[in-house]
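Taking it in order: structure first as structure tokens, then the write-up.
Heads up, one of the protein chains got dropped from this complex, but the rest are sitting where they should.
Each chain gets a letter, A, B and C, in the order it is written, and its residues are counted from 1.
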Amino acid sequence: MTHFDCDYMAGAHPEVMRRLVETNMELTPGYGTDPYTRQAKQLIREACGCPNAEVHLLVGGTQTNATVIDGLLARHEGVLAADSAHINVHESGAIEASGHKVLVLPGHDGKVSAVDVAQYIESFYADDTYQHMVAPGMLYISHPTEYGTLYTLSELEALHDVCHKAKIPLYMDGARLGYGLAAKGTDVTLCDVARLCDVFYIGGTKVGALFGEAVVVTNPTLLPHFFPLIKQHGALLAKGRLLGVQFATLFTDNLYLRIARHAVEMAMKLKAAFVERGHRLHIDSPTNQQFFVLPNAELDRLSAFASFELWGPRGETETIVRFVTGWATTEKEVDELISNL
Amino acid sequence: MTHFDCDYMAGAHPEVMRRLVETNMELTPGYGTDPYTRQAKQLIREACGCPNAEVHLLVGGTQTNATVIDGLLARHEGVLAADSAHINVHESGAIEASGHKVLVLPGHDGKVSAVDVAQYIESFYADDTYQHMVAPGMLYISHPTEYGTLYTLSELEALHDVCHKAKIPLYMDGARLGYGLAAKGTDVTLCDVARLCDVFYIGGTKVGALFGEAVVVTNPTLLPHFFPLIKQHGALLAKGRLLGVQFATLFTDNLYLRIARHAVEMAMKLKAAFVERGHRLHIDSPTNQQFFVLPNAELDRLSAFASFELWGPRGETETIVRFVTGWATTEKEVDELISNL
Amino acid sequence: MTHFDCDYMAGAHPEVMRRLVETNMELTPGYGTDPYTRQAKQLIREACGCPNAEVHLLVGGTQTNATVIDGLLARHEGVLAADSAHINVHESGAIEASGHKVLVLPGHDGKVSAVDVAQYIESFYADDTYQHMVAPGMLYISHPTEYGTLYTLSELEALHDVCHKAKIPLYMDGARLGYGLAAKGTDVTLCDVARLCDVFYIGGTKVGALFGEAVVVTNPTLLPHFFPLIKQHGALLAKGRLLGVQFATLFTDNLYLRIARHAVEMAMKLKAAFVERGHRLHIDSPTNQQFFVLPNAELDRLSAFASFELWGPRGETETIVRFVTGWATTEKEVDELISNL
Partner (left out) sequence: MTHFDCDYMAGAHPEVMRRLVETNMELTPGYGTDPYTRQAKQLIREACGCPNAEVHLLVGGTQTNATVIDGLLARHEGVLAADSAHINVHESGAIEASGHKVLVLPGHDGKVSAVDVAQYIESFYADDTYQHMVAPGMLYISHPTEYGTLYTLSELEALHDVCHKAKIPLYMDGARLGYGLAAKGTDVTLCDVARLCDVFYIGGTKVGALFGEAVVVTNPTLLPHFFPLIKQHGALLAKGRLLGVQFATLFTDNLYLRIARHAVEMAMKLKAAFVERGHRLHIDSPTNQQFFVLPNAELDRLSAFASFELWGPRGETETIVRFVTGWATTEKEVDELISNL
């Protein structure tokens, strides 16, 4: 049995684990005031080419989204996001629980378009009753998206421009950012992300860490009191150095990108094998999530050999499935799966 | 230099760490649906003598308090707590951020008395305008308290009775529960806690784990939809098994209590040494937090050898200080400190 | 110049005003504990054929929706509503500000269908990840809708059945309920509404009162602590008797329905005149709001004689407009408008 359910099934990359063990009995002060956290922040700033960025290390994705969005929005504002956005669908209403509406934009394979954003904002302010409606106060995007797709550099630049013009911040959910940066053919680098987004986070949970997300605030005036907000949202880890040690390891010797690249290679091999055997792609993803359309008989047969996610039925006889690789996926596992196709 | 600042300066107990390393490359499903989490929950239920309890594993204390309290209270209700309660002072307004008032009771060395609770509730409903006021909807206590003090069994029973009579749940914040259960002379066992509280949590962060708090709901009808609330509060760990592995280890072979006992012994040795040298106790704590009154000159001198927390001035010439031991405190460190007194 | 912008341009019906003046210098206790409020509640219970209903008198529509919905939902739940629902579009995020997501259903001329509701709920619980999503906790409908349309009795019964089956309350926003009950051809009576909805409100602001909405809770176990919630939402009027006097007047001698009937008659006369002159209906509304498609030239010409609302462009050369009548609209005004068509 091989497992392709999701990218958070294993623990941490062995190198990360090794460092956690090595430092385990050290005594350091809490809440991110330790030297490992300082080091991690510095390494991340360097990797982003953004020496003035503020970096905050939080534990998980939903809490990171809720805390950042709560910090960026005024009370009368909401957050623009694709209909398929994680914050709109899979966070149990965390955004609304902190008082803000998710303003839904049409998703194009998980992405939003600058044209749609511009039009939403223009229509909004053209409406005489806009003061009775929730103002668009920021834009949320995910990269890779929930469908594994990626923005091109020019798409990101267009989103940056439309946000800049409307004076709303652009925030990127990078839960799987590594897998996006490591994708073949992408023209988006980490420095581009840092240059174009006001705030984004570098996902650790799904890319080599036990847990952890590094929020990079490239425009620190936007989040002047973020620390108490992290605490208020229950997102402040007492032993903050656990996050510092992990991110410092991931951003040493390019480990973060190296392990992401491996995961994407495994995904590409798996995709090629499915396509070769005549299976259709549901979405053509260049990253570690792959979506196929499988005949239901094949799905049943395959379930005996591998675990993966059912994404929903497609008509009467087919099902959309998701296979996810990660830094921990071995070539052996992929080969075993392929041999069972 | 020895460190007695707090009980979250080290990583995890080596046995916990060993199990995390051992299981690191296993692939398990997320969000607490893995076998380690199941095992940990079962071990905790057994340790509590409470086979029907529901157990939830969360990451940190503030998020645990916010999530539980939000789940237990109706919208028009607030939470009764001592003035010194962690939720009233040191959680950046997390309770209020989810919409609820902290209703302040007088603290007696960090504890609330059943008489005060009864009187608050009686006065409340005796007031003609009570419908315009925030109703007391639950009682929050910490054990040990923020001052290291402990409830006696009969005090806990009295609190249970007054809550039961008023039909409000009793919730115990057990961030340092281990150090309370391990205290010499306490007549309160874990089974007592489980019998007398509707909900409580067993703190892992400060007692041997990297992080983690185990919420025990002995009266599960009170929190019928806790899972989505955990997610909404950003308190759901993707790799839930990390919590499962840690708590399963801590509740195997009585590890949790054994390491807590050691910490308390270290604290008692330290206390005795201070007292022997003529220093006064600010509060007489039987657990791992010790509060002394130090002359300012002694404080300055001692700071060269040890780190500890300044709790506030006492008049012009003295300062209250807090020394904290933990499972990781070695006898060597304590002896070194004592030699410097 | 005649005015058809909306149904809250005049003050109160003269009979309501007369009673407010008559009782003006009386001294009564506050917050709805006065005899006028008691009388109004009793008259409303009788009009609803619902002797056990609880009735609460609030000031305005947005606050009523926010308070009721906040009272009905658990923290992990959201409210199902049509995309065009007032709570989803025109209440500045009041629902989200109290922590709840609006779960959007497709609107059919402002209405939701029982089939869509059933399917939403079924799909929701069929999804393995539903615990990470916002649970549908109640259904919001408006009657008349924001487009002036009405549910038939069988449609309402179907909605009642689907909610009952799913064990979620059905709530009706009756901001313009009078105009719905007074519509020609409707088979829905106030008693039907009371029988089929768990909670609904009878709009006063738009139907004869200076302000005021009467919340009828036909299933009082659903809102056990509604009074403090009203206060908490800032919706408790100090001089509660102002609401009592107004609703007691409106529910004496059938005044509420009589004045609503007049408004609908004026709307029908106006509609007939537009249609006669060859203008198309945007939506065929049987109530006091009428939506027409006007050539832009005609719109400009008409604007010199009458004020009305622009609902949005329809292609390049036409515009959708809304004309609203109310209890205060005179036949003379309608005739004057018609003469200018």
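Quick note on the criterion: a contact is a pair of C-beta atoms (placed from the backbone, for glycine too) under 8 Å apart; a residue touches a chain by one contact, two chains touch by 3 or more.
Nothing here was measured: the structure is a model prediction, and the numbers come from that model.
Of the listed residues A:38, A:132, A:269 or A:314, the one in contact with the hidden chain in the full complex is A:132. Only one residue from B:3, B:19, B:56 or B:76 touches the chain missing from this view: B:76. Touch with the chain omitted from the figure is made, among C:39, C:63 or C:113, by C:63.
Contact with the chain not shown here comes from a single listed residue; of B:96, B:265 or B:298, that residue is B:96. Where subunit B meets the missing chain, the touching residues are 75-76, 78, 89-93, 96-102, 104, 128-129, 131-134, 310.
Where subunit C meets the chain that is not shown, the touching residues are 3, 5-6, 8-12, 14, 17, 20-21, 23-30, 59-64, 66-67, 91-94, 97-98, 205-206, 210-211, 228-229, 231-239, 242, 328.
In the full complex, subunit A makes contact with the omitted chain through residues 70-71, 74-76, 98-99, 131-135, 225, 227-229, 231-232.
By definition in this document, only the chains that are shown with their structure count from here on.
Same-residue interface: subunit A and subunit B share over half of the residue numbers found at their contact. Each chain gets one centre point, the mean of its Cα atoms, and the points for subunit B and subunit C are 50 Å apart.
Inter-chain spacing, taken between the CA centroids of subunit A and subunit B, is 33 Å. Taken residue by residue, subunit A touches two or more other chains at 91-93, 97-98, whereas all remaining positions touch fewer.
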